[in-house]
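For reference, the structure discussed in these notes is given below.
The complex appears here minus one protein chain, its other protein chains still in place.
Let's look at chain A:
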Amino acid sequence: MMKKLFGVCTALVTALASGQAWAGGQTEAERGLAVFQEWCVSCHGIGPGHPGTQALDHRYQGALAGALEQRTDLSPEIVKAFVRNGISVMPFFRKTEISDAELDALGAYLARNDQR
């Protein structure tokens, strides 16, 4: 997929940082970025026009970043809980959509900047 390919290229930086390379050369976080590009970016991308980012901007009022990729406090567990359960206006995602392995990767990607 073009979007995925694009995601994979941009993910190289992340991959170098995380260092968890797979046999195929892809890191967990890198695969997580591809999942993010497929399922999350239309709502949670950076900048205007992303309803999820807009909702979180509104909720945190600057205390935390509205864009998930800019957060530094997300753990894989939190990511998993929100993806499977949804919250408030956010829909859920089933394992037939984002598999457990893909969700692990997504968790790794969004938690890559976790500084705690």
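The definition used in the following text is that contacts are C-beta pairs under 8 Å (C-beta built on N, C-alpha and C of every residue); 3 or more make two chains touch, one makes a residue touch a chain; residues count from 1.
Basically, contacts and distances are computed from a predicted model.
Looking only at the UniProt record of the hidden chain, which name from "Nitrate reductase-like protein NarX", "Ectoine/hydroxyectoine ABC transporter permease subunit EhuD", "FAD-binding protein" or "RNA polymerase sigma factor SigW" is the right one?
For the chain not displayed, UniProt's protein name is "FAD-binding protein".
For chain A, enumerate the residues touching the unshown chain of the complex.
1-3, 38-39, 42-43, 48-49, 51-52, 54-55, 58, 84-97
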